[in-house]
Every structure is written in C-alpha cells, then in structure tokens.
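Heads up, one of the protein chains got dropped from this complex, but the rest are sitting where they should.
Then we have chain A:
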Amino acid sequence: MSNKISETLTFECETGNYHTFCPISCVAWLYQKIEDSFFLVVGTKTCGYFLQNALGVMIFAEPRYAMAELEEGDISAQLNDYEELKRLCLQIKKDRNPSVIIWIGTCTTEIIKMDLEGMAPKLENELNIPIVVARANGLDYAFTQGEDTVLAAMAHRCPEQNILIDKKKKEIQDSNIEDFFSFLSLEKKEETIDKPFIKSNKNPSLVLFGSLPSTVASQLSSESKRQSIQISGWLPAQRYTDLPSLGNQVYVCGVNPFLSRTATTLMRRRKCKLIGAPFPIGPDGTRAWIEKICSVFGIKTEGSEKREEQIWKNLKDYLDLVRGKSVFFMGDNLLEISLARFLIRCGMIVYEIGIPYLDKRYQAAELLFSQNTCKNMSIPMPRIVEKPDNYNQIQRMRELQPDLAITGMAHANPLEARGINTKWSVEFTFAQIHGFTNARDILELVTRPLRRNNNLENLGWNDLIKKEKK
C-alpha cells in the first residue's frame, strides 16, 4: 500500500526554516487533560518566556506546570542535577501532591546531556511518586509532536492487561464484603453493578490514543457505541491513575495524525495491534475512522453513511461559502493532511499542504483516503511540502493568491495586510474538531475570515501596506 502511495503522491522537502510552536507547548493542554499531573519543564528562561507568552491567560490560573529554570551553575555542572531536581520535586510534591510528575526535557538538557531518563527511576523510588520523562525539544520536534513524546513515554506506564483483570477480581471480592455494609457506600454499589456490563464487551479491548477534551472523547465513545463497539480506555485518561491497560490482546487506534511515536511504542513495546485508519476529523474522516475500526472487529456498520450525509446536510450554509475557494497550508501542527482532505471534500481547492513532518506509515490510511477524496472530487492531489521554508512559501503565495492561508501567528497579520485572508493554524489544535458533532466547528473556523470579509468587502481597504518607494 505504501508503495502505491509514493507512486502517485509527490512529497517535497524544503529547508525547514519555518515558524511553529516549540513542542513544550503541549503542557498547556496536557496538564488540563490529566487532572492529577504536574509538568516540570527542565529548561531555560527561553522556554519559560515562550510558555508564559504562548499560554497567555492560563498562566495566571495557578497552573500545574512550572519551569525548572537552569542557571549557569547547572550548565557548567557546578550544581548536581540530581540534587537540584530532587529539591524541586519535593517542593512540588509538598505544594501540589500530584499523582505523577512529568519532566519535559528541552534543547538545553539535550545539549548538556542531562540524564533525565536515568535520574527519574531513582528519584521516583526516593520520593515515591511516578516520574515520567518526555523529551519534547525543538531540536527534534515541532509543536504537537510534544504530545506524542509525552504519550509515548506514558505508554510505558500503562498497566499490563492481565494484571488489571486480577486486580478487578480482587476489587469485586472486596466490594462483596463491603456489600454487607452497603448502607455506608452507596456509590460503590453502583460501580459493581456497572462492572458486569463492562465485562460483557463483545469486541476485544480497544484503546484510543490522543489527548482530546473530555466532551470530545465522550462524543467519540458514544459514536462507537452506536456501532456497538466498546472503548476500553484512553491514553491519556482524565487521571494518571486511570491509564488504560495494554497488552498483546489490545487494539489501539490513534485519533490525531501527530502520534506516530506513540503508535510505534504501543506496537513495539506494548505489543498492541494498531488499527491504521484515517483520523476522525470531518464527517468523512469520522465515518472512515469508525468503519475501519468496525471492519477490523468484523462488525458491519449501521447507518454511518446516513449519519455522514445528515452532517453534510447540516453544513450546507458553510459549504456554500467555501466551495471553489482555494487554501494554502503553511504547515506547523501536523493536522494539515487531514484538514486538507476534509476541505477538499468540502469543495475547496488546496494549493499546498505544508507539514513539519510526515510519517507515511502512520498516516498511510489518511493519505490513501486523501487521494481517493481528490479522485472523487476530481482535482489533482496537492503537493505536500515537508519541512517547508516560510520565505519560499510566501513567494509562492504571492503568485497563487489563495483565498485563504492557514498559517501561524507570525505571518497572519502581515499576510492580512497584503490582502490574503488567514486563519491561525493554532486554533485548530485547541478547538474541538473531532467526530461528527464537531465538523461544524472546523468550518466555523475556516469560514470566519471569509465571512468577516463578506462584511468588509466593499470598503476598499483590503491592501494595507505602504507601497515601496523605488
């Protein structure tokens, strides 16, 4: 299959001089997702400054993350890393009492070769609190790949499948005893009632990986419940203590396109079976995603086609706006292929898909699906540019004059001043874009500049830069 893709798809690779967020930004959404975690970013003032500016208001809300700011003494090894980290982690434990501390390694810890992975287990024993190490640095990764490194590290901490079953049995025994005192524990009783229900899953264990807001996660869960597929767990779960159990009987499936390391770790280290599917972004993607999972479990999907149609019908007003318009993805968060595929299906023309990094194996199903979408819409597959060069892209954009550029915040205002509509790509990372229910939210974002400009169109001030004096 992968051969077939490379035959017809054209991949280009440029210089990698592009703007994106540093991968440590993943703490922003992960600390909110994993409620009992604490993220400690081991880095310099540079990292801290980025976080505090990128996260804006969140920083004031007593976040569960902090910087371990390296000083000159740390760099020149006059201070002992281990002792320093121990001191800080003790303080964190005292102040916040988290269930897990996640160390985020940065460029600096890479360069001075600080052995975070070596220190963590020792300190973990000493402090009696799990310490997970993720190297989310700008030397190796871009933006959302930060989450990938954290989840890959966390995959090692998920309990082994069998052990958990034993535990459950024990719990049930315990609760039987407690049943004698059932007037004391009303809630416990409810749990035991639920348990046989969970046990009666028909499909083998299915664990989804990728951090999504809890409402989106439960939307996807209920979507699969419609097809009578039970999801046995999420990586990450709402709490660190609820990480799903993994093992060679467990099927896993990704919900986001940037999770290739996590996928690899789950397959190679935890022996899970990976379901390679397009990602549930857009109604087309969601249907393809759910159908792929069903086909793996030998379940015939029911009503998914109708459901997709219904969603498309609901989107009609937005589709009228976007049809025939052109888009240029500058590329910075790895969602680009899936979003482009959805927009093509919406009737848009995509000139270029810039993307920081493309794992052709992990995204194989998505790529194939994109190709088919292009075929169905009878437009050529857009060029995919890995590690793009922003300067060159801007030159290309100047020629192509796309109706919409999906770009980082560094270029948005300058492009707008030159009469090119833009949408900040970062918003796609933070908005709810997965599943049938949220398809509208994607188009809400995409059409916002178009709708805004419909209002301003005839005012005669689209081009707002001073003409160069020659």
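Convention: a residue touches a chain if its C-beta (ideal position, glycine included) is under 8 Å from a C-beta of that chain, and two chains touch if they have at least 3 such contacts; residues count from 1.
One rule holds for everything that comes next: contacts and distances are computed from a predicted model.
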From the names "Trafficking protein particle complex subunit BET3", "Geranylgeranyl pyrophosphate synthase", "tRNA (adenine(58)-N(1))-methyltransferase catalytic subunit TRMT61A" or "Light-independent protochlorophyllide reductase subunit B", which one matches the UniProt record for the unseen chain?
"Light-independent protochlorophyllide reductase subunit B"
Which residue, A:281, A:296 or A:394, contacts the hidden chain when the whole complex is considered?
A:394
Give the residue, chosen from A:301, A:314, A:371 or A:462, that touches the chain omitted from the document.
A:314
Pick out which of A:91, A:162 or A:241 touches the chain that's been left out of the picture.
A:91
Decide which residue listed in A:98, A:138 or A:244 touches the omitted chain of the complex.
A:138
Residues belonging to chain A that touch the chain removed from view
16-24, 42, 44-46, 48-50, 52-54, 56, 59-60, 63, 66-72, 74-75, 79, 84-85, 87-88, 91-92, 107-108, 110-112, 137-143, 214-215, 218-219, 222, 310-311, 314, 391, 394, 408-414, 417, 436-437, 440, 464-465
